[in-house]
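Here the complex is missing a single protein chain, while all its other protein chains stay put.
For reference, chains read A and B in written order, and residue numbers begin at 1 within each chain.
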């Protein structure tokens, strides 16, 4: 399906923007900020490709992802003040982004013939590991380890996708439905302030 | 040898438990704790497979490792208070775990035809790099960089294995002997409080 490639590029662009903006509060120089933007955008897909053995990793196989990231950078710098105020819009795009990345990772893994459980993990990896690398490189405990329903929404969405697929739903409808479910879970969890319980060591 | 596969699963389970328990003092949410458990359990083997070019990486090629990790999680949550008190038992299992992982990494590397020095490094990598990733993700300087004889025991064990192999010892006996040597080095170093010297910069 052609549209998913375009959605992938848009997701990559949005992640690059959000990566650079995150870097903005860290007093990095221009190179550091761009580096963080790049790893945020392509980190998850890279780890997924490496684990699955897809090499050269996808973003090296053409100009598409580099152009998507470059466009994200251009938008960030040309409309710096404006972009920073669009937090809500960015949040929405980011949420759409993790939905898209989950499906892309999931389908890629299934096409390579791994089992469904591994495919779900690969979908989640595509969506959230870029953020984990971003936070680790900027010396923070990854946000998704202690805040909000995020990776959990991706896992839930991936499970729904597998279920719909099993009952024979058309792929394109399944894709749209799954993205909607991931977005819905994330929005509802924030609206009603639902988060995962903190895991505490009984003796600590 | 079939038994080594089972030992590998048990090692993976123990590492998953110890990863989750480590996460327990970090105020991570449930997802974060499980994520840390997973990388602790499969991080070392994953890096080894990637460096050697074994893809999809081993834990993606079936349900075995996922079930081992899931069992570890189940045990941790069902017997939370109980597990936390079993520090000594866990410590023993962890020590057996690094022994097993060292041999598995070493044999895998030798089978792929790399030279013995590289094979020793791959054995050590299998055993200790999961802990390095765990500590890095939770924003700590890796424990094995500044505490106790740990990786050093794995390297020593791997060298003994190569020596025994060279003199013609049967593989299965060699495996058992090597695990015992690694365990012995670690236990003795803790018993007699032996650790590596701190490396200090002459001017710092």
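Here is the rule we use: contacts are C-beta pairs under 8 Å (C-beta built on N, C-alpha and C of every residue); 3 or more make two chains touch, one makes a residue touch a chain.
Just so it is clear, the structure is predicted and the values come from calculations on it, not from any experiment.
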Quiz prompt | Residue among B:50, B:84 or B:183 that touches the chain left out of view | solution = B:50
Quiz item: Touching the left-out chain: which of A:7, A:20 or A:156?
Solution: A:20
Quiz item: In the full complex, which residues of subunit A touch the absent chain?
Solution: 20-21, 23-33, 35-36, 46, 50, 55-57, 60-63, 66, 80-81, 84-85, 136-139
Quiz prompt | Missing-chain contacts mapped onto subunit B | solution = 50-53, 55, 112, 114-115, 117-118, 132, 136, 139-142, 144-147, 150-152, 195-204
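Assume only the chains that are shown with their structure count from here on.
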Quiz item: Whole-Å distance, subunit A centre to subunit B centre, using C-alpha means?
Solution: 30
